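Missing here is one protein chain; the remaining ones are kept as they sit in the complex.
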Amino acid sequence: MPWIPICIIAIMVSMALFAPLLAPYSPIDQTLRDKLIPPFWVDGGGIDHVLGTDAFGRDMLSRLIYGARVSLIVAALALTAGGGVGLLIGIVSGYFGGAVDNALMRLVDAAFTFPAILFALLLAVTMGQGLGTLVLAISLLLWASFARVIRGEVLSLKQRDFVALAKVRGCSSARIMLTHILPNVLNTFMVLVTLNIGVVIIAEASLSFLGAGIPPPTPTWGLMVSDGRGRIAEAWWVSLIPGIAITLLVLSVNVFGDWLRDRLDPRLRQL
Amino acid sequence: MGQRRVYKIWAVAAALAVLLWQPAAAQTQKGTLVFAVESLSAQTLDPILEGRPGNAIYQAAMYDSLVGFDVDKGGIGPGVAEWWELSDDGLLWTFHLRKGLKFHNGDPVTAHDAKFSLERQMSEPSLASAKATLRRIVKSIEAVDDLTLRIEMASPQIGLPSSLSRAVATEGAIMPKAYIEKVGEEEFRKKPIGSGPWKFVRSVPGDRIEFEAVDYPHFRGTPHFKELHILLVPEESTRVSMVRTGEAAIASIGPESLQSAARGGLQVLSVPGTMQAVFQFWGAYRPEFKDSPIAKPRVRQALSLAIDRKQIIEHVMNGKASMPYPFAAFGYTEYFNAPKWKKWSEEAYRYDPAAAKQMLAEAGYPNGFELNFLNTALPGTQFMTDVGTAVADMWNKAGIKVNIKNYEWGSFAPLSRGDQPQLAGNASMYRTVGRPDMPWRYDGGFAVTSEHHLLGDKVNCDATCQEFGKIYNDLLAERDPAKRTELTDRMVELVANTWIAVPILEGMGYYAVNAGKAGQFAAIPGRHELGDVFERIPRPDEKPWKK
Partner (left out) sequence: MKRYIVYRLLQGVVLLCLVATIVFFLGRLTGNPVDLMLPEDATPADRMAMIKALGLDGSLFQQFTIFVGNALHGDLGTSIRMRQPAVEAFFSRLPNTLAIIPWALLLAMCVGIPLGVIAALNRGNMIDRAAGTVAVLGIAMPSFWLGILLIYVFSVELGWLPSGRMGGPEHYVLPVITLGAFLVAGFMRLVRSSMLEVMESEFVKLARIKGLSESVVIWKHCLRNALVPVLTLWGVFVGNLITGAIVTETVFAWPGIGRLTYEAVIFRDFPLLQAVIILKAILILSINLVVDILYAYVDPRIRLA
């Protein structure tokens, strides 16, 4: 079992869940006079602000903790929406085949040809920046790849005996999909979800950089990295600390996901 | 014809300028000046197809404008036209061009070129921002002889020279008539020529534009470098990196990079008076808002008193900004009693949370109220959103519950049109850019027919709104400088006391300079872009930066 990644993930989830209890300050409270204080182990820092402050005097540790919450909420919502839709379409498309499959897969192709980040940008400038827009944009990024992989799984499952048996017994399509197909693709689905958590978090960071993420003053790790990027030389902690947090989380999630896939079915090539 | 009033001072200034800007003939030109900028806009070398920022940044290098700059003070000064005069009835402007100017292909610059250029700016395919306005106010253009241009106006327009100066607009660019008529528009766009101190070499789309210095003396200043490269580098931290490594000599930056640049051993140049960051209230005059807190001037004033501008200047702008003059006013504004208004501003725009609290209580809001605040940043001044964030926080601390929403400029701009449904009853960030003629901006913000119409619209125009209209119209027609100043004062006072559009700070243009690649230079006050400055930038060996 990959213990280190699991621990890291657990820590970050706790940060997200217990943010109000753990954070020493409010993440959006500005004190301009206290701006850019370094972390306590650097000259000029102190235990008042353990990880220092940003350009508006906001406490980095508190923003980091609350940022975990936002990042994980975005991931959960986007994966439920995008993953859920992808799962549904994948099952329906793979099971029915024929014209339905064709039409849906062309839609998937269209989604792949359309630049994902561009779509997110367009949404952001049309609907305004915000949590809803971001979740929508990232869901649109995810659903197509989920759909494609799940469909592949369903295609091979379709040929199996127990499905033929169910058909012979007169089960309706919906019932077969729900009770026979769905449980058998759940493994794949779980692996996909785990591996895509990282994609969501990185996408949020890139969109914040392009000005299409969740707007300030809400702390998100991506926005914190983006905001601090002009000060790498003299105030490195503003950008580096959330950046390392992102890297650690995504690494952990991916290592865990790889291990999961290996345990469940190493033949999942499309992943 | 009657008495002609001649602006003789321009002749003297022009003569001085000609003498001062003519360096010794045998000046060596060496090296390449590299300038990294955030955006090249349309990256086209045809002045009728580019907007103001692009024109100011790179087109200015190769094109001269009919009216130029006062490079020391920042307002308008001699350009291709040495001096100009207005007839008594205020309807006929005569521009007298300077002798001996040439285009890059050797053709002389004459009044015929000026006429051609103006007409081209007003033509159908032109994308000039003030095209419709020019068409409305210009009745006819005549090139009396090679060096005299007469423009007849449809109505009195004191501000025409400003409109034809790059200090304000792009429409004064002088283009070569004979060349364009000979080779056609397509070819002109591929191989443009102008009369400026730099000749066009090539343009790589999305990457850079290259110019070469002219080898004869130029009235704007003969370049010290042999070549000028303007690079497109969208990411600010990359621009700063390039100046640090010497790949670029100068880069445009924002206030957040000032520390980084200084730490990296770079020189920082701040151009004063380039803009004002303001907050303003939309639709406050409307009857449906008469009970709303923002309809009350004392409440609006209280909100201004709750802002600690000095803190924002020091921490958000890293000290490189100033306390503002009243709305759209700067130290170089024409017909403006700057010292008097500076004193007024120091008192009016002070930080006084106690007075703010008291005013709010007196107005009936001892526990504050809820306010929607639209935060946005106009192109070129990204730091506005940081200022807005700081302002919202200060209002929160004063007891106002601020709902702040960030808008990308492209999404904000359409909101100010028509009925302004998302803006009415709310406050937002906004900006004024530095320009020497103030009335134009007041018209744009407060006139009943303007897009913003912050004081009143056609249906609801109260006493203040009507008073503004009257003062503005008087100001437009007034020829006597003393009376103009007085009218300007009254206009400023009227608007300032409404607290409808309140300046937060006077911003600057910021540049990081590698002292080993460019010598010490000063920009034109109030002018953010360096398009008219490149030719006067010395080489580092000629004029090193003083400690």
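Per-chain residue numbering starts at 1, and chain names A and B are given in the order in which the chains are listed.
The rule is short, and it goes like this: contacts are C-beta pairs under 8 Å (C-beta built on N, C-alpha and C of every residue); 3 or more make two chains touch, one makes a residue touch a chain.
Computed from a predicted model, the values in this text were never measured in an experiment.
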Among the options A:P2, A:G45, A:G84 or A:G130, which residue touches the chain absent from this view?
A:P2
Kindly state which of the options B:T148, B:S292, B:S411 or B:N460 is in contact with the chain not pictured.
B:S411
I'm checking contacts with the chain that's been left out. Which of B:D72, B:E152, B:D215 or B:E235 qualifies?
B:E235
Residue positions on chain B contacting the omitted chain are 41-44, 46, 49, 51-52, 124-127, 129-133, 135-136, 204-208, 231-235, 237-238, 241-242, 244-245, 247, 264, 378-379, 408-411, 413-414, 430-433, 440-441, 443-445, 449-451
Residues belonging to chain A that touch the chain removed from view
2, 106, 109-110, 112-118, 121-122, 125-126, 198-199, 202, 205-206, 209-210, 222, 225-226, 229, 232-233, 239, 243, 246-248, 250-251, 254-255, 258-259, 262, 266-269, 271
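Simple rule for what comes next: only the chains that are shown with their structure count from here on.
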Can you work out the whole-Å distance between the CA centroids of chain A and chain B?
44
Touch list for chain B against partner chain A, complex:
236-237, 240, 256-257, 259-260, 263-264, 311-312, 314-316, 385-386, 389-390, 393, 404-408, 410-411
Chain A residues within the chain B interface of the complex:
28-30, 32-33, 35, 55-57, 124-126, 128-129, 211, 215-217, 229-235
